[in-house]
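Every protein chain of the complex appears in place save one, which is left out.
Entry: subunit A
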């Protein structure tokens, strides 16, 4: 089994991938577009590096036995060039950790991290996943703690004809038991001082009331999705107010990375990164079943200036060879 760690890098200056399209709210396009563009950029960057190395090789032995552009004969940059095997995981693309960190003192930032547990991952792995995901974010931002960690559980949404109905539908979604069972691991991160506040996403009034009864460290934030109508159902407003939980807006979908999307991103197709083997041609590449495990989104905002300095995603997938 191989673990893959995908990353977008800092996407705030990422151009089109961060731009909203009309009707495009609540989507995973930002994630998929920025992964795709980071893969492409890394392939170009490292191909250029490889090219530079080739040139020096030519100068040394003069045999000129290279393809001259750092590209594999398939026309793609070889995976070994732009990805890296490190500490038991394949980093796609490879990450130069020496560039990690924020520009100013950590105290200047509001850092929000949102962890998406995915339906394609085993519930038993969540404690490990949370630790791993948060660890990557802390490393990437060069900080020791974050202000807010929001948990997004699979199979939940806050949709329907206006928020009234959303609240009603929401009550039956997700899996109360699994969510409650996951929470102690998240509370641990808080107790270890890695996370100042905890949050959840897409909890309607009924689910939230049930959830609060089962937890020790209570969430201070509940992210909900609002459409054009700004009517938050009164029961949820009331409950949140009583419990001191802030209702924040988000526009992510919970099932943010599906198996199919991931295969397309990494696959041999024209919009893929060419990391997976092409079953048609039987060419090189990774083979096997690819299951998304989790996605984490992080945002570092300079607190008293409202400037987003760093935003990005990591995603983890497991490849089980057949």
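As a working rule, a residue touches a chain if its C-beta (ideal position, glycine included) is under 8 Å from a C-beta of that chain, and two chains touch if they have at least 3 such contacts; residues count from 1.
What we mean here is this: contacts and distances are computed from a predicted model.
Asker: Which of "Nucleolar protein 6", "Mediator of RNA polymerase II transcription subunit 18", "Glutamate--cysteine ligase" or "Elongator complex protein 6" is the UniProt protein name of the chain not shown?
Answerer: Per the UniProt record, the undisplayed chain of the complex is "Glutamate--cysteine ligase".
Asker: If the hidden chain were put back, which of A:86, A:104 or A:242 would touch it?
Answerer: Here the residue in touch with the unshown chain is A:104.
Asker: For the chain not shown, which residue from A:38, A:120, A:152 or A:254 touches it across the whole complex?
Answerer: Missing-chain contact among the listed residues: A:38.
Asker: Which positions on subunit A touch the chain that was left off?
Answerer: Missing-chain contacts on subunit A: residues 7-10, 12-22, 24-25, 29, 33, 36-38, 41-42, 44-46, 48-49, 52, 93, 95-97, 99-104, 108, 110, 112, 140-142, 148, 221, 224, 226, 230, 232, 246-251, 299, 301-302, 304-312.
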